[in-house]
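A single protein chain has been omitted from the complex, and every remaining protein chain is retained in its original position.
On to chain A.
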Amino acid sequence: MMAYFLTDLAELTRHLGRTRQIWQHDARQDWFQTDATTPSPLVAGRPARSAKGFFFAEQEHVFEFDGRYFRETLPRPKPFALIGVSSCDLVALAYQDQFFADDPHYQARRQQGLLVGLECTTPCTHGFCPTVDAGPGARAGTADLVLHPLDDGWLLTATSTQGEDSLRGLSLAAASECAQQLRDKQLADCEQQFPDDHHIVEGARRLNAGEIAEDLWQHLGIQCLSCSGCTSLCPTCSCYGVQDQSSEQTISRRRFWDSCLYDGFQREASQHNPSADAGARVQRFWYHKFSDDFRQDFGRYGCVGCGRCEVTCPGVIGVHSVMKRICHE
């Protein structure tokens, strides 16, 4: 792991842009492809959408059958770099990497992508990454390169071989001890500034201890409009549905993001539905995010503390709202 001092971020962007498409986000817009020769300034924090859609596409064709042959329709993206991925989103991608380890479509994109993290120095609204061990500093093994803002430039750390390789040809000075210390201090300060989120810890405890009354789930279920917003924006959600479409000559199968909050998600052709009631669906969602069972499989909670579900849930049952209700009712 090598740490460098970078005066001009544009220099890095231009360098990476020679061989890759460059994507960034600004606070308002979402991810957008930027012209690497005249890059726009980086914005820290969480964009509306996480980076998961770069690898697990919102919808894509998976194969075609022309009557005789099956043809896999693998994506072949050009190399690209995502600059400014927040620490929580990096952790979520590492989680998705496990889930999609054997998925050729995900992997075809993943192999072409370079992840450049950007560490937060102030908490974002609704975020609680420290509580779920996902930030504000980038977690080990989740990025290729990590940026941290300093007063007069950037601390740039190469955290993978691919990251180290990507810097080849760029002349960089090693970072001073002092820059490292400043980073640690800024991250510690940032952690201090997060609002009290005792309800998350206590809520997760009660959830795992099975201390939540059935009634409460029922009540929360009434508030779920099955909009699919939480599952679309949650960086660790990975459910998809498939549909076969036939045209004159071919049948093609596509898959698309699905949502476990839909009534139809588990409904069988017989109309039997193991999760026909909305309360049970809401319960399952939160179980997936905070259950110790999943922690064993994935080495961590399913929630990375990004806070997106709190913003996007029209029924007011995002993570903070739910956990507070669990603690107070």
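Simple rule for what comes next: a residue touches a chain if its C-beta (ideal position, glycine included) is under 8 Å from a C-beta of that chain, and two chains touch if they have at least 3 such contacts; residues count from 1.
Keep in mind that, in the parts below, contacts and distances are computed from a predicted model.
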Chain left out of the displayed complex - its UniProt protein name, from "SRPBCC family protein", "Quinol oxidase subunit 1", "Formate dehydrogenase major subunit" or "Peptide/nickel transport system permease protein": "Formate dehydrogenase major subunit"
Touch with the omitted chain, as defined above, among A:7, A:59 or A:193: A:59
Positions on chain A where the hidden chain makes contact: 28-33, 48-49, 53-54, 57-59, 75, 77, 109, 222-223, 225-229, 232, 241, 243, 245, 256, 258-259, 262-264, 267, 271, 311-316, 321
